[in-house]
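Okay, so here's the structure we're looking at.
With one protein chain held back, the other chains of the complex are shown just where they sit.
A, B and C are the chain letters, set down in written order, and residue numbers restart from 1 in every chain.
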Amino acid sequence: MISYHKYSVCENEIVSKGIYKLSVKGSFEGKPGQFYMLRAWGTEPILSRPISIHDKIKDKISFLYEVKGRGTVQFSSLDTGDEIELLGPLGNGFDLSGLKGKVALVAGGIGVAPMFYTAKELKGVSLDLYAGFRDDTYIIEDFRKYVDSIKFSTDTGKSGHKGFITDIFDPSVYSSVLCCGPEIMMKKVVEMCNAGDVPVYISMEKHMACGIGACLVCACKTREGNKRACKDGPVFNGKDVLFDA
Amino acid sequence: MISYHKYSVCENEIVSKGIYKLSVKGSFEGKPGQFYMLRAWGTEPILSRPISIHDKIKDKISFLYEVKGRGTVQFSSLDTGDEIELLGPLGNGFDLSGLKGKVALVAGGIGVAPMFYTAKELKGVSLDLYAGFRDDTYIIEDFRKYVDSIKFSTDTGKSGHKGFITDIFDPSVYSSVLCCGPEIMMKKVVEMCNAGDVPVYISMEKHMACGIGACLVCACKTREGNKRACKDGPVFNGKDVLFDA
Amino acid sequence: MLNVNICGIEFKNPLIAASGTFGFGREYKELFDISRLGGISSKGLTLNKKEGNNGLRIYETSSGILNSVGLQNPGVDGFIKDELPFMKSLDTVVIANLGGGTIEEYIKGIEKLNDTDVDMVELNISCPNVKSGGMAFGIKCADAFDIVSKVRDICKKPLMVKLSPNAEDIVKMAITCVEAGADVLSLVNTFKAMAIDIKRRKPVFDNITAGLSGPSIKPIALRMVYEVAGAVDVPVVGVGGIISSQDALEFIMAGAAAVQVGSGNFIKPDICIDIIDGIEKFMIGENIKSLGEIRGII
Partner (left out) sequence: MLNVNICGIEFKNPLIAASGTFGFGREYKELFDISRLGGISSKGLTLNKKEGNNGLRIYETSSGILNSVGLQNPGVDGFIKDELPFMKSLDTVVIANLGGGTIEEYIKGIEKLNDTDVDMVELNISCPNVKSGGMAFGIKCADAFDIVSKVRDICKKPLMVKLSPNAEDIVKMAITCVEAGADVLSLVNTFKAMAIDIKRRKPVFDNITAGLSGPSIKPIALRMVYEVAGAVDVPVVGVGGIISSQDALEFIMAGAAAVQVGSGNFIKPDICIDIIDGIEKFMIGENIKSLGEIRGII
């Protein structure tokens, strides 16, 4: 059930340059790939910001976010005890029920955020993490106990493979691929998976207003027409999505 | 010289219900009855807020303010070290040079704010403070060492005379009167002074935008036409002002 | 105490969810009791299903949002089949918001809605008139008269005409629409506006311009409602930047019979409830027994 409430921040710590982890105490619903609309201001800006569930334990939910514009700047200045409004859980999330065999999680930059909770909840499969970053890597070590291997890249070559994560990712050995990252990277991953006929599920980032499926500003083009990223998505079958880029 | 700079708040303490004293470190100019435009936010609200000099010592300036609307609410939430922008000193201020004999300071509510620095700077005269409040009184004890007597009233009768300060103020014994408070109260004081032919100077509160005399939104009607409260005022000769109320 | 009657239809309070921001109510129902609303205006419908615009659809400005949804909707038939039964199951006034690119489309849409239990039709005349070169029906009085009178001729439901703030003369437009048969007027729709991505050196929206809504437009919308309410004899519904009971009361004092809340729903999904409660509190505090006492009082 979607709920809308005020909470107080219990932790908001920097985990890497421009990357923060924000936690809120309470008992929350939500499955991997679902998200919440977050708000830590009054009426301006008008829109709340969609952020994926990064982790969820009994009495706490966490979000991992990158500071981009005025909304995330405001999140980054939150202190323990400050108020934050959460609307969620929203969206469909990854369907983990049917997955078996070897599964790859492919993340680009902050797209790694939803993958952590996904890795944690994904049981009975063999799991590899592929994560691409610009310069610094973050939180990938947290995945160790939930995945069989971690491969990573940086654009700058600071650590891991120098280049794109798609350079070192071969979909052909996997029975399914879950992917989250910049659209251009997801497009590439989908093309690679399609070529090898490997099922791939991607989490689309569209600008949102209501977050619950009412306003239609988050349209994602698919072979079956426009879908709402916030309600019908954010996770779509990679084969269905028509990319803008 | 008017200056415009960012400072950091060194103190912001509550002195009575809804009344705060905010201090800023630095070397400031300004004489009694002058004011600063204060701002502790980015672009919204657009306008800064005019606040009188309450006190000024070598390396510190203080403002006494009442929480009214969104600007002063924001001031009240400032902590030590927070940023605040100050534009000033602005306006003419009280002309203390010609004052002699017995002088009365008559204040209504937060109109007491500029009177403190006035009392401190006003030398060589015999000085009485008259201050009217709604319910609680504040800061009047601070005046002790600068004035000969303190008379005060509260609308509710909580302390002092129950009723208006004008009930217990007799201008006839004074050579000059300086007054700051709600327009309706200043009008009354001016009428009383005019009846007794006692010179009276009042500090007018008009909504302001530029604060420096350029935009003409702070017009105060006088016998010589519209004057700018921010530049030609805020202190006007009570005999010249044409009251709206 | 909060109830209003608009052409024979009883609204339990003057708060109506504005078209396009509330879908058909379904999603909000999961969050709060939407039967507490005075009414719901449906997502803007067109005769046939529409996919809407490409590219970015929403962008924030200072105290406002620009949207370019482009009337994505399931079409009138889809609405009647899949959404109306749900809406009618609620205890609130159901308004079907109808747009279109040609007069024929509007007419056919109305004919279909006539045979349903929709309570009221809201005619969105801000749509670009495809036959007159894309200028909206709601800009020039003659175009508006034409469409409103033709729709009025066949429409069996109370007809609310939603005015565009881009109209050349909002007062004349209002008078024209009333002369053409509008039973109620609602205003305003979004303002034609734009934003530019200076890094890409391109307009933010594929369509170049988009519609501005939210608190930024409130002072202009309020002025228009005030002027229109003073010029026509039919009820006027105020829309534009309402996000608080203070805002709603300003529109009511300017002469509005009811108000609609659009962008405000994005700030807080149950903002309409806060506004209803706030109006009630104000009325109690000021000892106002009915909204009629303050409507148009300024």
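Keep in mind that, in the parts below, a contact is a pair of C-beta atoms (placed from the backbone, for glycine too) under 8 Å apart; a residue touches a chain by one contact, two chains touch by 3 or more.
Quick caveat, the model's predicted, so the values are computed rather than measured.
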Out of C:A136, C:L185 or C:L222, point to the residue that touches the absent chain in the complete complex.
-> C:L222
Which one, C:P14, C:G99 or C:G241, makes contact with the chain that was left out?
-> C:G241
Spell out, residue by residue, where the missing chain touches chain A.
-> 43-44
For chain B, which residues touch the unseen chain?
-> 1-4, 43-48, 85, 87, 207-210, 212-219, 221, 225-226, 231, 244
Chain C residues touching the omitted chain (full complex) = 61-64, 66, 168-169, 191-196, 198, 201-203, 208-209, 212, 214-220, 222-223, 226, 241, 246, 249-250, 253-254, 282, 294, 297-298
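Convention: only the chains that are shown with their structure count from here on.
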So what shape is it, when you link every pair of chains that touch: line, ring, star, complete or other?
-> line
Which chain, with its centre taken as the mean C-alpha position, is closest to the global C-alpha centre?
-> C
Indicate the whole-number Å distance between the mean C-alpha point of chain A and the mean C-alpha point of chain C.
-> 36
Counting in whole Å, what is the centre-to-centre distance of chain B and chain C, each centre being its mean C-alpha position?
-> 48
Going through chain C residue by residue, note those that touch at least 2 other chains and give them in order.
-> 62-63
Listed in rising order, chain A residues that touch 2 or more other chains are 44
